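Note that one protein chain is taken out, while the other chains of the complex remain in position.
Moving on, here comes chain A:
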Amino acid sequence: MNRFSYSKPQQVNDAIQQLSDTGRFIAGGTNLLDLMKENVARPDQLVDINALPLREIETTQAGGLRIGALVKNSTVAYHPDVERVYPLLSQAILAGASAQLRNMASTGGNLLQRTRCYYFYDIGTPCNKREPGSGCGALNGQNRIHAILGHSDQCIAVHPSDMAVALAALEATVHVSGPDGDRVIPMSEFHRLPGDTPHLDTTLGQHELITAVELPPRGFAENYAYVKIRDRASYAFALVSVAAALELNGNTIGTARIALGGVAHKPWRKPEAEALLAGKPATEENFRAAAELILQGAQGFEHNSFKIELAKRAIVRALSEAASGVNAK
């Protein structure tokens, strides 16, 4: 771990002003500290944002829910309004990490966690995300946990968050503040694909700070499912995960939302597949058709091609569970 300066401002504006071009904000530290110990992240400045007033969960005027960036993952997961209106979010959060980590990890930090790609974590190997231009070790190396959608020849890493997958399905927005003022980023535009600049995970500017995540009123509390498939029963990142949410009229689908985790550099949605389901009966055949469309163009590598079929089956399972209402309280 390199040497760094440290400050703990009280106000959002102070935090933004204090951050240098090479510094980092730190909240729960569950990812950043690990990365610093492994010399993967070497910020020369840490601005501790834990004193900022970003710990509230409040109902918005529109009838949605605004979750402060510093609210702990466990607090979100067990919050009565989240459990009642957005149980999909609750389920996704509890499918990730461990109780100890969820007690430390913040809402904003969860969105900003870095990939678990083996090469990104090991400074003895090439990685374009860690060190642009050094190459991608995973492309022809160990890539079981890597992307099958939206990857580039520069990077095949995936985003590891479970929470972000649910937020994508729920069409949450990310509220940020920066030197040029505040802005709102839809979840679909917050994370990005690697392209030629895989060192950038998100569209957040270096000096911008996440202040809150806002959920729209519609929570799909009746018909939802979060299906996570992994190599052990707990404390493992998703090989494939699916957040599914349906609005049903009888057995006819009104709205469908499907987001995938573990398959791409960002939570993966395919609006055409969701549109395909609208107005159709909630049947396994239709779910499978949507799954085929979502995985269209998917491309696996030496160790992860199985994810393509696995993802399709997970989509069908998640939509079936959602349609059946088994998870509704």
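The criterion applied here is as follows: a contact is a pair of C-beta atoms (placed from the backbone, for glycine too) under 8 Å apart; a residue touches a chain by one contact, two chains touch by 3 or more; residues count from 1.
Quick note on the criterion: contacts and distances are computed from a predicted model.
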Record-based protein name (UniProt) of the chain missing from this complex, from "Sigma-70 family RNA polymerase sigma factor", "Two-component system regulatory protein", "Aldehyde oxidase" or "histidine kinase": "Aldehyde oxidase"
Absent-chain contact - pick from A:Gln142, A:Ser188, A:Thr255 or A:Thr283: A:Gln142
Of A:Ile210, A:Leu293 or A:Leu310, the residue in touch with the unshown chain: A:Leu310
Chain A residues touching the omitted chain (full complex): 1-3, 37-39, 116, 118-119, 121-122, 124-125, 137, 140-142, 144-145, 229, 231-236, 239, 306, 309-310, 313-314, 316-317
